[in-house]
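What follows is part of the complex, with its chains left where they were.
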Amino acid sequence: MAAKKSNSMAILIFLFLLCHINFFVVESANKIRARHLCKTLMFYFHDIIYNGENAKNATSAIVGAPAWGNFTKLGGKNHFGDLVIFDDPITLDNNLHSTPVGRAQGFYFYDKKEIFTSWLGFSFVFNSTEHKGSINFAGADPLMNKTRDISVIGGTGDFFMTRGIATLMTDAFEGEVYFRLRVDIKLYECW
Amino acid sequence: MAAKKSNSMAILIFLFLLCHINFFVVESANKIRARHLCKTLMFYFHDIIYNGENAKNATSAIVGAPAWGNFTKLGGKNHFGDLVIFDDPITLDNNLHSTPVGRAQGFYFYDKKEIFTSWLGFSFVFNSTEHKGSINFAGADPLMNKTRDISVIGGTGDFFMTRGIATLMTDAFEGEVYFRLRVDIKLYECW
């Protein structure tokens, strides 16, 4: 009778372990696809718009504008319709003169007549010992808000297949020639 | 002997429940990542292009055009190359004068010389009691087809990390100044 008991106990333990292995499989599947934050990154990038006189320092230029606009000065109606292409340095701190760790390359345009609002499509391109690869972004930037979120729509290299969001904050704004954005990247899909 | 039987039965029930808990874990993992529709939404948005005379009502403007184009009238060759930036009202029904529930902000361009075809990159931006946040879209719009699908590439706020598709239908088209699109959003990834 005691032998019987220990036999049943062995089955119980065996099956308990089996279910546990099963749990591990489920958990590792969850790990790939967790709903929680898998990586955070913080950068600044700096934009100096071409105004007809700063060719040497400019990192961006107006390349599209509505009928009432022009290409060396952001236009009226809160710059509605002004389209800008940029190749901006990315830095780890808020100093324009810090050594860049990558480039922010893409476009933005102003898209509301009543207030300043923009829309961005761009990449962070890294090629350093720290990071290799790119992170791709797209989304609306209602820039009068203190913080606003855009989507991380993909990535390559170290950021292969990533998704998430990026919180933008305007860290400085000087006239209509220079601005600096702080970007808090929160990745929720990491491969 | 009967006690033995009920003992084995208890183990059976216990393990059965254990496996069931396991099933629940798997199912909740699946729920996050289900292959089935997790949310549907339907909206209209309304686009009035600036034509040099409607500055007050216009919600969009031509900001790019090929060498043969101009900025107050969509050009020849099926508008090939005309690039438009918009801030269009979103409504729940097909009435331009209904109270907007958000704004469709982004760009589209015509991209075929033989027939009308366009390409869109834009966001639905919501800030109401109903919805807060944004949904980001991108894709080709072969607009002569009754329905056509574009991608939902991400979202923020209430639509955090979402993905899916949106089916576009031209609900009205008046000359080359006004059009109304019906957008059926089908989300397959909801967080």
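The chains carry the letters A and B, assigned in the order they are written, with residues numbered from 1 in each.
Here is the rule we go by: a residue touches a chain if its C-beta (ideal position, glycine included) is under 8 Å from a C-beta of that chain, and two chains touch if they have at least 3 such contacts.
Just so it is clear, the model here is predicted, and its values are computed rather than measured.
The complex in this file is a homo-oligomer whose displayed part has 2 chains and whose full count of copies is 3.
Operating definition for what follows: only the chains that are shown with their structure count from here on.
Rounded to a whole number, the gap between the C-alpha centres of chain A and chain B is 20 angstrom.
Per the touch definition, chain A reaches chain B in the complex via residues 4, 8, 11-12, 15-16, 19, 22-23, 26, 29-30, 33, 35, 63-67, 69, 80-83, 109, 111-113, 117, 119, 121, 138-140, 142, 149-153, 163-165, 188-189.
In the complex of the two chains, the chain B residues touching chain A come out as 4, 7-8, 11, 14-15, 18-19, 22, 25-26, 29, 32-33, 50, 52, 61-64, 71-72, 83, 85-87, 103, 105-107, 121-123, 125, 133-134, 136, 138, 153-157, 160-161, 191.
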